[in-house]
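Would you mind keeping the following structure in view while I ask a few things?
The other protein chains are all here in position, but one chain of the complex has been omitted.
So, chain A:
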């Protein structure tokens, strides 16, 4: 009887096959054991250009192409290695100082062991991606050495050895192999192979084994100009000191273990969600969890327990007697912790005496309340699943700098105040205090230990003097993660060779004309804001013999120029949207396309993607047609020009008549939308006027609404809706659509109560129609702006609209709440939005103009695209707003004006006023009211704040007030902003 022998024994290759066993836990909490084979080999090259042996066995791909060797034959030297050297960093080095490796001045010829890449990928995907792009850069010469697959460098885990120790050993083995291998090359100057690590144990073992090894700091000191780089390294010793501290020194509660949290979440005893900090109170956060309809509040430093805005955390609900109301007080970090010493971490308690007092007052006030029903479920953070730390823009807090540091180069610990108020102050050790004071700087957070009151970070880059246009603009772009670097060559290579000389081919037999309709005879025009260069859309209309109208919306045919998956497309999909700042536009696509070849400029022929309807005089759709086309716009109007033309009865030419037709139809379309329950929402919009020469802001104007704007908007909505239906029909699983969820009713609770108490008005939120109607009823006959104010506040209760892939939602969820449309997408701005470009490709495939490209049908890929564009879209909006706020501040610089404003939020120690003229809102604190802070009584039931003592005023919600607006540099954020003083109440 034959027995099944263990087959490995009989295999001569057995020695070269190893297996790897690891355990992973799935989302549902199951633990899986995975066994993988590893094939060991000897033909993995060292990739050094000095080597003569490796090229002989170097692998080639299926087409016989070899991978070029990257490590230089004459690498740079340092003071210890004048002969030149290659670097081998361990995982820890990349985790702590990736910025360092991206420097231009040093860190060339780097060998990245495969195990390091693997570990980095498990620890941080963003860092992994940055490292991958370093390995792709030709000048940095980073080489990934697959040590785990090379016979000589493969390391098996020993009995009792931890995974980390084994991986460290694998890195050291790689270093040792390289050193030996290179010594065999008989080169004149054999480069040293140097390991970089911040792990003491690893360094010690390396020294024992006779390997060159340095900590990052030791290494950087050997470099020319190393001093400056030192600041970019989180201090290893610093952190080790902290570790050595007695356990009693911990300021924060310890985090639960990961398994304890996972079990807790699974049992429903703990909850997981994204931590958000209140914009008005840095000691208050909230977290939305699936288990409860309303957000849980997290109050106080100890409960927040080192969470930073955006982190994915796990919380535990506190016993009911510890539940609190959300704070009605404004608490700003700088005001309370102003004079803290960044070095003094020996404070007895995490909550400073002042903070404690502020909280006590808060608690007292809550407890003195008779109405108990207001307390909300309160929670504390017990652990962090995933940090959402990024790079932060900020400036050094002047008051945290010691005198000696301002002069010398001594290392000093200072506080950096991030521009984003929700981020706590960051402790930073630097030798360049004197140079960095008064500058905008970029920093990152490295760690936040239990024993440290504030997170510890390191310096990344200097952006320039505070308040210079360049530094502030860059700060803004960094803060909102906008890709603003010039387009790389690979992207520009995708542009048409003819450049600006590109023309629509004259010969209609040219392949470019294939399946395109010739619409050059139509009287098409575009209507856009003044000075618009990237003209996405143009329109036409003409009467039909049957009394109906033909209306066409023509959109720039961007998908003709941007082919899927080339470098330009990839770049555009990452950028996702153009970003409009007051004085700068960061394009999604290169200028040549955006402002010329795609732009539907007047008097020239352009490729377009047209939607053409037959509409009845009542604006009902008889039919819709989609076609690629060639058009010739007759005129590019500004909104104002078009409006004048429509209003001027003496103009009776065909073009003007067609605009009038469009105008009449658009009004009917709008009425239909409103009847269906579309909301007319509002946000304070202003326009900054610049002096054309210096581009300094000179004035701020509220945007005027013209009928022509609504004309264009209506037809764009119509086009978007029609296209959405068509691509969904063609691709039920993968159409790219845009939805706007109905807001949870509870979002409006506060606003509804405020309206009821203050104005006796009812807000009904059952449906968008009901909401629209009740918003229409929110009028104050004496105050025309009141209605707008309520609309602004209602807008903030809404969900934000999002792109999604149709297969991920059920049809009823497609609904766009704000537009009251069953289905919607973005089609009309492909020059500046990537989603529109995808919709173009899908529509082109749907009408069989071109074959379906896999990237527009792959659901996984589309979901990733949607996720990215949702984030980018939001960031672009925020960046745009921040830019306006900055310029409004600049325009007001040195001026003081009195304006009317409205109270839109009220706290026990201050209130927020919105000034419509500038579209800005600002907090007025009690202590801003008079020299000596007045006494105040706050009635939360009636939203009234009454002050007495040094000044007597009564401030109520929705009240109209007169304020003096001046500019002021905010010491906290270093932003120039607006300061308001209360002049009088009406």
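Everything below uses one rule, namely that contacts are C-beta pairs under 8 Å (C-beta built on N, C-alpha and C of every residue); 3 or more make two chains touch, one makes a residue touch a chain; residues count from 1.
Keep in mind that, in the parts below, contacts and distances are computed from a predicted model.
**Q** What name does the UniProt record list for the absent chain among "serine C-palmitoyltransferase", "3' exoribonuclease family, domain 1-domain-containing protein", "Geranylgeranyl transferas-like protein type i beta subunit" or "ATP-dependent helicase"?
**A** Per the UniProt record, the undisplayed chain of the complex is "3' exoribonuclease family, domain 1-domain-containing protein".
**Q** Of the listed residues A:40, A:74, A:447 or A:567, which contacts the missing chain in the full complex?
**A** A:40
**Q** Under the stated touch rule, tell me which residues of chain A contact the chain that is not displayed.
**A** Touch with the absent chain occurs at residues 1-2, 4-5, 7, 10-11, 13, 17, 19-20, 22, 24, 30, 32-41, 44, 59-63, 67, 114, 117-118, 121-122, 135, 144-146, 148-149, 564-565, 853-855, 858, 860-861.
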